[in-house]
Every structure is written in structure tokens, then in C-alpha cells.
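Every protein chain of the complex appears in place save one, which is left out.
Chains here go by letter, A, B and C, matching the order in which they are written, and residues are numbered from 1 within each.
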Amino acid sequence: MTAETLTPAKRENSSMRAVRSLLASRETAIVLVILVIIAVATSFNQSFLFTGQGWRDLLLTPSILMVVAVGSAVVIITRNVDLSVGSTLAITAYMTGRLFVDVPGIPIFVVVLLGILVGAGLGLINGALVAFGKVPALVVTLGTMYIYRGAVLTWAGSDRINASDMPGSFLNLGTMQILSIPLLTIVAVLVLIVAGYWLSSTRSGREMYAIGSDPEAAKLYGLPTTKRVIIAFILGGALAGLAGVMYAARYGTVSSSAGMGWEFDAIGAAVIGGVAIFGGSGTVWGAAFGAILLMTINRTLPIVGIPDFWQRAVVGALIIGAIVLDRYLSVRRHRKLQEARDKA
Amino acid sequence: MTAATRAQTRASHGAAERSGDEARTYAAYHRPWWFRTFISAEFLIIALLVLVWIIATTSVDNFSGPLTVRYLLMDIAPLMMIALPMTLVIITGQIDLSVASTMGLSTVVVGILHVQMGLSIPLSGLLAILVGVLCGVFNGFLVAYVKLPSLAVTIGTLALYRGIAVGLLGTTALTDFDQGWSDLATSSIGESRIPAIMIPVVILILIFAVLLHFTPFGRGLYDIGHNEQAARFSGVNVARSQMTTFILTGAVSAAAGIFYTLRFGNSRGDNATGLELEVIAAVLLGGVLIFGGRGAIHGVLAGALLIGVLSSALRLEGVTVNVINIIIGLLLVISVLTPTLVAGAQRLRERLSGPAAGQDSAPPTSEPPESPDSPAQQNSTPHKTAPHHESAPADSASTPTATP
Amino acid sequence: MSLSDSTPVLELAGVRKTFGSVTALADGSITVYPGSIHALVGENGAGKSTLIKIVAGLHRRDRGTFRFRGADAAFNSTAEAKNAGIAVIYQEPTLFPDLSVTENIFMGRQPRSRGGRIDKHAMQQEAAEIFDRLGVNLDLNRPADGLSIADQQIIEIAKAISLDAHLLIMDEPTAALSGVEVERLFAVARSLRDEGRGIVFISHRFDEIFSLCDTITVMRDGSYVATTPTAETSNDELVTMMVGREVADLYPKTPAELGEVVLEVEELSSAGTFSDVSFTVRAGEIVGLAGLVGAGRSEIVRAVFGVDSYDSGTVKLNGRPVPKGQPSVAIRAGMALVPEDRRQQGLVVDASLARNIGAAIRRRLSRFGLITTSAENRAAGPWASQLEVKTSALSMNAATMSGGNQQKVAIAKWLATEPSLLIIDEPTRGIDVGTKAEVHRLLSQLAGEGMAILMISSELPEVMGMADRILVVGEGRISAELDRDEATAEKVMHAATARHEKNRQEAAA
Partner (left out) sequence: GDNGDGGGGDGEASGEELNITFLPKNLGNPYFETSNAGGEEAVEEFGGTYSEVGPQEATPDGQVEYINTAAQQGEDALVLSANDPSAICGALNEARDVDVAVVTFDSDTDAECRDLFVNQATAEGIASAQVQLVAEQIDEEGEIAILSASANATNQNLWIELMEEEIAADYPDIEIVDTVYGDDDDQRSFDQTAALLQTHSDLDAIVSPTTVGIAAAARYISDSDYAGEVAVTGLGTPNQMREYVEDGTVEAFALWNPEDLGYLSAWAANALASGEIEGEEGDTFEAGRLGEYTVGADGEVVLGEPFVFNSENIGDFDF
């Protein structure tokens, strides 16, 4: 029963281990798939990659979903789920436009900050209801999804924000490039790096995983579960809020139906990226790559001659494929461990 | 001679042998009938429904008009239909988010078969239901046999089925449906204001009420929702039961899709988008516990009707869909929050009434700081949930339930 | 090392804790001094775990004194207890399955370098040092998911040691460990004691208690019984204090006439849990399955009943083969299984008494496929009364009942199926002495009426008192078969640990 025979190479060379685990990781697999898709698309149509515009769209299109998916991944890692991110995005996107209309000359950074803050506030409501109300996140955020969406519908009515309502300097942010990388992509990547670092290398980040892995054990450990769950929701909301501002900058027009259905896309991206739906495992990197995969496939379908109507079907098939694969891998791992133990 | 009587003879035997005591008898219920009837989540929602109905009738212009009941019932017929099997799914502790997509797929299938290929409505309807069954089989197989979490599976099939529906037709709509059937779908029963669709809906309601409340299968569903392991130890075929519930949702969603197609004379890939959330809202409003194990058909019907009445009344008042959304959302949050609030208030009252015990220097004789049967305490026993298993059973214990 | 002149590190007196109607702890008292290893013993359900959960901040006491290092204490959370310097190894390992072994040890207090970044290198090193000290060799980076119970327990131990606490509490840490590992653990425990820390050690194994501990506190039925230095007591005296009466009174199995073979199990194997298991049970016979916790006894009967599947072998009931993996078929064929964990397996605790008792006979209770609550009530009433379930009405939830009453309901549920074979796993775990005797009487009576009974018990006296024949299971195999007359505690223990010994020798070589 002891582990001696089970793991002969205990303290394996750490760099070798890093290389091996990188090769075996879900993130690497998805990046490979994305690269293959880009290659296929480019072989059909050179401009997919090799024109300035193609390159820009390749990077720009997934950026906003990436930001939302990172937030959703953090929430899912704590064994919760946030269905209200699409509605949150709509609120802050519309708010962005409204601010420019109602407060002429408002500095852009103030708008961005307000977007993030309002998103965080809406996330806080979710988090508090889940953590203090002891109500399952699925139900709470289903409710707040209706409420937030209803709020933005009431607020906006049939009004819509047009490009001409927002200052050109703000709209430029939506398409601006720095060293050929779009600004929005840089924002998304920064968010990703910070969130990734936090989750992997700080105590509070690791506690997110612990809570999602086994909430009961987390309580026994004395981890501050309530606080952490609320933080996860605040973060998810804040990122959806930021995504709302990015949405306004990128699309230039905002109506109350912005972000409709994004909650499922964000969850789908996270699941495809290897974030387990019941928490405890996966990375924001995976979720971000999942978002890139989803959006890139969308753009590729018409190029390879598949009507883009099939796009949702492909998304669904990918999600199912990802969870079946996860299941298969975990069963196989269990069986291997079992066999190793039997031999011991 | 039944098992029960045999048990009785043996019981009296055993008791006589052992102590000569008289065998104990038990009351059937520990609460009087009125308590059981009126103090329940279901009754609460029914009362709310009646209240809203009365308010709407008295203060909303035209609500008492002749068309209201007809349109209201037609509007919520798909919701009511799908809510029935969804209740079964949620009672087993699972969820099916793909119902609206299945419904959309069904309208597309009917459209293609009838309008494009010229099959009759009954035949295309039958084939559409078959497609719905297949959708359910796929969900059910992944959940019950591959043991994947239903939330993730059905988020996937939500996209997949919708994607197939939209993929098949693009954004074109097929509208050339047999007029006779369309008229039938929107006709009323005789001279009444009740739409004819209510006949199959009521039949479905009866079937599901019996299935859930009066069959061993239904009893098994509750067991699975409470404690899947215990259900398996009792001989409940867990996987087959779960599979059945998903097939039922698939089939009924497809049937609802056929009605939808005929009523609106319209087959489109994006028909009924978002209905899944409304169905789930209706089911949860109706007192079904999201973790499984609790709920009843009459509550769910009241939940669906409440959504219908509210929407209808508010629309008549000129309130747009947004406010209706807010109200549904608020109701949903409040309905799940109520038990926690009630328990919190109780605990607070007890804490205020007793001395502040459990602080730094708890006197040895101080009163219990917490209510002795507070569920939160029982829940804090360390116990390990299997990694793939939802936190449901553990959490459900922490949500004080309002079972009578 | 003098005990009397230093302040006790832990002092509990008259502590009480109830869960609803269950009084888990009536009068918990213990005084632990620094530099001492203090054993806490008592039967299953005596309240040992509840007592330490109060110390750990997991439960709040209803009343009583609780002092830690001389000061009054009341922890509202495990974090508070941990910060105060209390490390606890719980009876059931509580790990994060998705996280690595190292992270499981340091979660929430990982070493940090500048900027709040977790110093993974330092963490690895520290973990490696602890494992070296424990003398085990575990992959530090693998996830905890899939580790054996023993390995999980070792991580728990490493976690507790790394805390560097004033008080270390170990609730049955050795239950799943092999001999070598137990020795290492003891060495560590002794060195911690010599550093002046207080240690509470809970175990059902007397040999361990006598070799490790210097003081023993005995509990019975939630109450303090006595505290005595180890040197001044004996095995027998401890048992008497724990049980509170002569052991023999408890197990009144009356010999019954043996009938036909009812259950016949041949060469049953399941990879990783048991192999080549063959035995028979006859009508009127009680066969006991003895063995150490984790030996695989529960797995064997679960496979026989069909809740788990198995790889090869056959199961026959009354001469007819029972298909594998289908409990419903086994039930109809006349098999019943009262599982070991009544809250998780035996009952649906959130359902009513009537529903629970009717759960396995629903088909029989339905007419034209329909079942009603009144049919269930009619069927449940007589069984509840035969087993003298203490409750007010048939609609009461099982969750509201005491453990003993729940066990009665679980048994009633299975007797209602009128089985020809009753398999009962740990029939008296965690139930009070009075109920225990009732259950024993009932089993004896059922056997007398011609039922075949297969009983698993970890309590040696229970098996030896009740069983006509004892099968000893060691590491998933039947290592001995003993008749009632020839069975002695030594023989059973020897057979149960036989393969352990062999392993230990192999490991040493």
C-alpha cells in the first residue's frame, strides 16, 4: 500500500517536469488546435492571416470574450457559476455610451473605471446572495440575469448609442494597434496575465481552487470561503464590466441587447479550456484559449465554405467533446493509479 | 395475504415473545391536514398566483376581457408542457438547459418535413418528436451513463441543438403550413375561451402528476435527488431513471415545438430562444429545490401560471418585457432566499434572547448559542464528497428547507 | 518531565453537544498536559470525534468548560483554532482532490517570498523534509485525487506536523496505515512529545495505545468515565470501562438449526479491492465477516448485492445465479443489504419514515403500477412497531431521529422485503448500548426463524458473540475461516493482519 513502488522518480528534475507537463496540458492542446484552424483558414484564404486587417481581426475578435471568460473561469473554479455576465456587460456597455452623451468631455479613464466598478458592484450582489444567502449560484445568477437585463432594457428603452455619440478618441481605442497588436487584445492579455498569476502564485488564488475542489474541506481548513466566493463574483462582474466598455469601443453602437447569450459562450469557453464545471481545476489561460478557439472557428467556417449558421453547432460539439475528453482522461488516470496500487 | 399483514403477525409475535408489550402504532402524519396543505412552498406560490390574479382582474383594464384567458394559456402552453418533465429532471438533482434548443430544432424539423418535403403534419410531427427523443437520449446517455455533469452537458447541447436548427434553415423561415392544422392549433374548445391546446396539456399534466407522485418510478426520482447512493442501495435503477427523465424532456420539448410552429405558422431556427431559463424559473418558483429531492407538479403549474399572468397583466398595462423580466428575476431570487432569511431571523432572535454565549469566556452553564436543530450545524460534519459529484447534497442541507 | 507543575495545554470539563435530538456528547472531559501523549478511547459513537471537533472549532459546545493553554477558549472556526496552535487530523481525510500533495499540506499558509508570491520552491522543500521525517516517499506534485486512504492519511499527518502546533490531535490516524508507517508516525509523535507538545491520540487498537501513550481517558455514551496512567491499567480493565458491563451479556446468539445453503459465492474478484472470495451462508446461520477497517469486506458484500460490479466469479441465491450489478434483481431474488453508512447509503434521511421503509418494496406496494402514501403507511407501520422505532409519526423525516433509531429504520426497510438472506454491514456502529442489544436480539431471532445472515463487524466481541462462523478478510482475501467454538480474538487478529505482516517483511527486505 505504500507509495514507494508507485512513484520511483519522486524528485524529478523540475525543468524536465515543466516541459512534460506543458506538453501534456490542455492549454497546449488548444493552442495547437487554434494554430491548425488558422493554418487551414489561411490556406483557403491568404488574407486571413497575411493582411494587416486579417491579422488585426484575428487578434481583436476574441479579445472581449476572453476578458469575460477569464472572469467566468474564476467563478467556476470556486464551484459556482455566473449566468449574469452577459447582462452585466450590456449594462456597462450602455452606461459607457450614456456617460459620453450625458457628461460631455468625461475623461475616458473615468468611464473605464466606472465600467469596472459598476460591474464589480453587480458581481458583489451575486456573490453576497450566494455566500450569505446560501443559495446556489445557478439560481441566483439566473435571477440576476433577468434583473440586470431588465434594468438595462428599462434604462435604454428603445434608445441606442451610436458611434457619433461617443468621442472619436474613445472609438479609436477599439481599433488602435500598438506594434500591430490591437489595444483591446493587449488589455485582454494583461487581464489574463494578472489573473493567471494571481490564481497560480498567491495564497488567495490557490484558495479559490481549494474551495472549488472541496468546499467542506475548505471549511475544515479554516479558509475564508465566504470572502473568497464573493471576491470571485466581484472579479467576474468587474471583468464583464470592463468587457462592456471594450464592447462599446469596438462596436461603436450599443443597444440594450448587447451581450445576449454571452454567459453561455463564456462558460463554454471555460469548459472547452479545461475548467471543470464543478470547480477546483483548470486555468484562466485555458479559458482564454477556449474563447480564442470559439471566436476563431466562427470566423473560419465561412472561409472554408461552411455557412456560419453552423457556428453554434460547432461550439456545442466542442463543449461536449471537451467534457467527454476530460472524463476519459480522468477515468484513465484513475485506472492507472489503481493498477499501480494493485501491483504495489 | 400482504406483506404488511404478515409483518403484523410477526411483529406481535416478536413483541409478545420479548416483553409482552402491546405493539406500538403510529400516527400517519405528525402535522394536521391543514398544516400540510397550507404551510408549504406550493401553497405559497398558489396563494401568490391567486392574489396576482385578483389584483389583475380588479385593477388592470381589459384583463377580465374575453381574450385574456385564451391568449394567456396559449402563451404559456409550451412553458407549462416543458416545465413538467423539467420538474422530474430537477427533482433528481440534474438540470436540462437544452429544452428550448430542442424545441427550436423540432420546429425546424417540422418545417423542413412539412413545407419543404411535403409530408403531412402528423407524420412530420411524429418524426420531430422522434428527433426530440434522440436529443434526450444523447443528453441522458452523457449524464446517466458517462456520468458527466448535466449542467456542462446541457450547456453544450444547448448550443449544439440550436446550432443544428439554425444551421439547417439559416435565418430563413418556413411559413407555409397547412392552414387546417394551424387553425386547429389556435382553435378553442367548443364555444369556450379555453384554447384547444389545453386538452393535450392537461393530459400531459395528469400523466406527469401520476408519474411523479403515484408510481415507484416517481418515488425513485425523489430518492435519487436526495441521495443518489442510497437510492442505488434501495434497488432504484439510477441511470435508467435519469435517462428516462431526459428522454421525457426531449420528447415534450419537441411536442411543444410542434405547437409553437403551428401556432405562429413559422419554422425558424431561433424559435423559442431563451425559453429554457423561463422554464427553469417557473419550476423553481413552483417550489422545486434546485438540488433535487423536493417539489410537486401543482406548485410548478402555479409557477408557470404566475409567470403567464404577470406577463399578461403587465403587458396589458403597457409595461414592456423588461419590467416583467425584473419581476420574474426578483421572484426567483426571493423564493430561493426565503428559507435562509427565515432561518437567519430565527437564529438572530435566539441569540438576542439568550446571553451572549460562546464568546471568549463562555460560562459553563450558558444556554446553547445556536438552535439545537440548526441544519447548518449538522452540515458541518466533515464528510467527503466524491470529486465529480455536485456539492448539492452537502449544500442542500445548509439550505433550511421549508418542508412541513 | 513532570505533569503536575505545568499548566495543561487542553482542559475540557462537562462539555455537552447535541445535534437535534441526538446527544453526541453529554459530559466531555479531558485534561492534556504538554509533553504527554494522551489516549482517548471509547466505543464507536462514544463521542470522541465530537469532542475533538469542538476543540478544533468545528462545532460549538452547548455548555461546559474549555480551556486552551490556561485561557478560556471558544473557537468559532477552524481557522481560529489553527491560529491558536491546534492541529487536528480528522478521522476521515479531508483533502482537496484537485490540488497537489504539497499544496494540500500548506493550503492557506504557504511560504511566501516578496510581493506575496508563493515560494513554491520553499514549499516543496519543506514538504520533502516532513516526508523524510515521516519516512514516506510520495510524489509531491501529484494531485491528491486517487491516493489510497493510507496515503491520504499520511498527508493529513504531514499537514498537522507542519503546523508546528502546541496541541496535536489525531483521530484514528492509524486505521488505514501499514505497520511500517505506524512505526514512523509513532516516532514522530514521540519526538513532538519530547519537544513539549501535547498530543491526543484516538485509536481502537489497544496495542498502539499501550506502546505510545502515557495517559488514557475513557469515554462511554458521550460521557467521561475515567483517566488513568497507562502503566496502571490493563487491556481488560479498559474494555470493562469502555463497555460498562460484562462483554458476554451483550451477545445472546441462540443456536439455531442450520438449513439449506442460501448464498453461495464462488471465486469473486474485483481488481483493486478483493480477489478469489468464496463462501456460503446457510439458512438459520449467522456468518460474520471480520477484518481490519479497509480490508474490503464492505466491497465484497456490495458486489454480492449488486451495488458494485465485479470482474469475475458467480453469486447464487437459493441455487439460482444472481446477475451482477443489479440490486433490484437481487432484492427480488430475496437478498437484502443493510449498508454500513446509514446516512449516506442506508436511508434517504430527508424522506419520511414510511417512504424509507417502503423504499425497497415499492413494486409490491403498488396496484396497477400506482403507489400511494397510504399504502406505504400501511406497510411501514407494523415494521416500525416491530423494531420499536421511537418517533411520533410515520411522516417524520429519518433525519430527525437518533442514530440508533435510524439504524432500526434501515433494518426495518430491509426486513420488509422479507429476504431469505440478510446482509448487514456494521449493524451496531455508532448506536447506543441498549439499542445494540436489541439489534443483536433481533438478528438472533431472525436467524432462529430461518433467515440466512451475513454480518460484517469491526468489533471483535460482536462477531465472536454473534456469528456461528467467522470469515476473516485480510487485504481483499478470505484469510481464515473459524467456527464459533474455535474462534479467539488472537486467531482472528492474526488472520486479519497476516498479509500486513508479510508486506512489512517484504518492505523491510
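One rule holds for everything that comes next: a contact is a pair of C-beta atoms (placed from the backbone, for glycine too) under 8 Å apart; a residue touches a chain by one contact, two chains touch by 3 or more.
Remember, predicted model here, so these are calculated numbers, not experimental data.
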Result, missing-chain neighbours among shown chains, is A, B
Out of A:83, A:153 or A:287, only one touches the absent chain, namely A:153
Where A:96, A:256 or A:283 are the choices, the one touching the absent chain is A:256
Contacts from chain B to the absent chain lie at residues 61-62, 64-68, 71, 75, 170-173, 175-176, 182-183, 186, 260, 263-266, 268, 270-273, 312, 315-316, 318, 320-321
In the full complex, chain A touches the hidden chain through residues 45-48, 51-54, 56-57, 61, 153, 156-160, 162-164, 171-172, 174-175, 251-258, 298-299, 302-303, 308
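Here is the rule we use: only the chains that are shown with their structure count from here on.
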Most central chain, judged by mean Cα position vs. mean of all protein Cα atoms, is B
Distance in whole angstrom between the CA centres of chain A and chain B is 30
Chain A and chain C have mean C-alpha positions lying a whole-number Å distance apart equal to 43
Rounded to the nearest Å, the gap between Cα centres of chain B and chain C is 38
Shared-interface residues of chain C (touching two or more other chains) are 58, 90, 94, 97-98, 145
In chain A, the residues touching two or more other chains are 213-214, 216-217, 219-220, 280
Chain B contacts chain C in the complex at 2-8, 10-11, 14-15, 17-18, 23-31, 210, 214-216, 219-220, 222-223, 226-227, 229-237, 293-294, 358-362, 364-370, 372-373, 377-378, 380, 382-384, 387, 401, 403
In the complex, the residues of chain C that touch chain B are 13-14, 18-21, 53, 58-66, 72-74, 76, 90-94, 97-98, 145, 307, 326-328, 330-331, 337, 339, 344-351, 353-355, 358-366, 369-374, 377-379, 381-386, 388, 391-397, 399-400, 413, 415-416, 418, 441-442, 445
The residues of chain A that touch chain C in their complex are 1-4, 6-7, 10-11, 17, 201-203, 206-207, 209-210, 212-214, 216-224, 276, 280-281, 333-334, 337-339, 341-342
